[in-house]
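Every protein chain of the complex appears in place save one, which is left out.
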Amino acid sequence: MADNPVRRGWLGHLTRRSVLAGAGATAAFPAAAATSAVAASPAPGQNTARASGTTHRVTMYAEAMPGGLIGYGLAPGEATIPGPLLDIVEGDTLEITLVNTTDQRLSIHPHGVDYDVFSDGSAFNASYNLPGETRTYVWRTRERTTAGGRAWLPGSAGYWHYHDHAYGDHGTQGLQKGLYGGLIVRRKGDLLPDKTFVVVFNDMTINNKMAPETPMFDAVLGERVEWLAIGHGSMEHTFHVHAHRWADNRTGYLDGPNDPTPAVDNKDLNPGSSFGFQVIAGEGVGPGAWMYHCHVQFHSDGGMSGVFLVRNEDGSIPDHAQEAIDRYHAGHGGGHGGHAG
Amino acid sequence: MADNPVRRGWLGHLTRRSVLAGAGATAAFPAAAATSAVAASPAPGQNTARASGTTHRVTMYAEAMPGGLIGYGLAPGEATIPGPLLDIVEGDTLEITLVNTTDQRLSIHPHGVDYDVFSDGSAFNASYNLPGETRTYVWRTRERTTAGGRAWLPGSAGYWHYHDHAYGDHGTQGLQKGLYGGLIVRRKGDLLPDKTFVVVFNDMTINNKMAPETPMFDAVLGERVEWLAIGHGSMEHTFHVHAHRWADNRTGYLDGPNDPTPAVDNKDLNPGSSFGFQVIAGEGVGPGAWMYHCHVQFHSDGGMSGVFLVRNEDGSIPDHAQEAIDRYHAGHGGGHGGHAG
Partner (left out) sequence: MADNPVRRGWLGHLTRRSVLAGAGATAAFPAAAATSAVAASPAPGQNTARASGTTHRVTMYAEAMPGGLIGYGLAPGEATIPGPLLDIVEGDTLEITLVNTTDQRLSIHPHGVDYDVFSDGSAFNASYNLPGETRTYVWRTRERTTAGGRAWLPGSAGYWHYHDHAYGDHGTQGLQKGLYGGLIVRRKGDLLPDKTFVVVFNDMTINNKMAPETPMFDAVLGERVEWLAIGHGSMEHTFHVHAHRWADNRTGYLDGPNDPTPAVDNKDLNPGSSFGFQVIAGEGVGPGAWMYHCHVQFHSDGGMSGVFLVRNEDGSIPDHAQEAIDRYHAGHGGGHGGHAG
């Protein structure tokens, strides 16, 4: 991987993963410098996505992980669940060279972007890696274009994801084992976040973990925090974050003061779907440990919950937050804070 | 409660509940006089929500009800399922003093509004009432604000809800027993309804009832009727009303003639989610008894259906509507009207 200088540059999260956060917590800044935390009252000069039409060449390794899991990683021995967050801008191309280090057929299949049948990633199109095989998949993106009159064809921008589509008889088992990850395609001018959290509701797990092993997402008061939520498996879920809400659209922001989009803080997250949004950590509610969880009661009881830690502005952890985290760990295995107190 | 003059003033539904309607049928007019029924062709002078930045101090009582249920009420002995509809305007604050008259830990946790960790209502944050304890929870709201460029952070306006988050080991049992209610935050200028119906799909029940005990919602032809739909429990649902449709956005109205929002008459209503909308009762379809029900067939068969009665303009009940209601009662326990005819 050392021969690919692009990789560590545009996937900045590799070196900037916060200490507390799990594999899903990343901060990726494509084609832009990191933003400063001007979140609560953002200035006109804040950082936004810039289009450059770059072709990103990435090598990914599918490999076995402890506990019967399989993950994608950017280098041998670096597989994570979810896999690396891929973060690009409309107009970019991704050339994914996938190395299959396992003894099973598998692939990588994206949502939201353009690919021909040879990069479909499905067994149906014979688009996969045999055991030990290396194969390149090409994903293209584009901007929205007019379709005549008021109608515009949407571009590729969105909070998407990728996953295996060939492992096992039905292409299902790869998902169960952890072969999935986040894919963000930004529109030129979109606000860039300070950090991005990837949350995958996969059957009764979050990122293939259950409480209290689910990711703790870590931010500082006022940071612009981005969430990418992805659904997998065979169960219905709803994603809820305490004390934060967002507009239920492409970005999580209203597009002007009269945008009729509803605000939500709880949203369906079913298999194959994904959405994303940005919030200002702790805005109007202050620092603290906030729960995020599936709101299907049986699921949250069963361990589909985690912690969104919003630190004080100076980076310290409020006493009440530390106490809540301690309570959470003491109380599990069980529901979200249920046995606590 | 007699020492709290605000309560009966702004929660006007207490004295104006229609005779036929169940606990969920209310008419609440915050910071505004009641509207006249100008619905079918509303005039410029129709009533709209006015912002005043009021702090509403409300005392709520959590108490046991017959049949093992528990509800919230505005005075001892007045608990209902769902609990009182809380109806405010962006900029308002709610200070809820919750009196726990039960022998179990419980709390009140809102969606959509701002609260600090001490008002979170979760066991995780040790924010609850012990048995017999009284505790005050503070919920703040605010208007949308610019985030720079075209991006605006959404305000608190929305069709939200509140519920217990601390009863039992996992904070789940309170929901099952009936500890939930509706919360509406209006934006200044929003059209005010003539009446509001609160419908909670909670596992296999509607407002913890099954047909034919589910609420009958009662309106007069041309009234501006508001629905607040809330999902709870562990099952997936879809909410359907016959002969009425709405825009799938914040208000149920299109925001101008070219708003691309789809119209719907059937919408997912899953645990922790909520939405609301206004329709003109019987518009284009006339008076009658109209079904509302979960469209998951197994659920509607099992009793998740009810009646939306649209009376004649003079308030009388059409013969065909009375016959349908009689048929509905004669035909149950069973599906929605299934055995009838």
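Order as written gives the chain letters A and B; numbering starts at 1 within each chain.
Here is the rule we use: a contact is a pair of C-beta atoms (placed from the backbone, for glycine too) under 8 Å apart; a residue touches a chain by one contact, two chains touch by 3 or more.
Values in this document were obtained by computation on a predicted structure and should not be read as measured data.
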The listed residue (B:55, B:297 or B:316) that touches the chain absent from the view is B:297
Touch criterion as defined above, residue of A:60, A:123, A:179 or A:321 at the omitted chain: A:123
Since one chain isn't shown, list which residues of subunit A touch it in the complete complex. 105, 111-112, 114-118, 120, 122-126, 128, 140, 142, 144, 146-159, 166, 168-172, 175-176, 231-234, 236, 247, 249-251, 253-255, 258-259, 261, 268, 270-275
Residue numbers in subunit B that touch the chain omitted from display: 42-44, 46, 48, 150, 189, 191, 236, 238, 240, 242-243, 245-247, 251, 253-268, 280, 283-286, 288-291, 295-301, 320-321, 323-324, 327-328, 331, 334-341
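The rule we apply is simple: only the chains that are shown with their structure count from here on.
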How many angstrom lie between the centres of subunit A and subunit B, each centre taken as the mean Cα position? 33
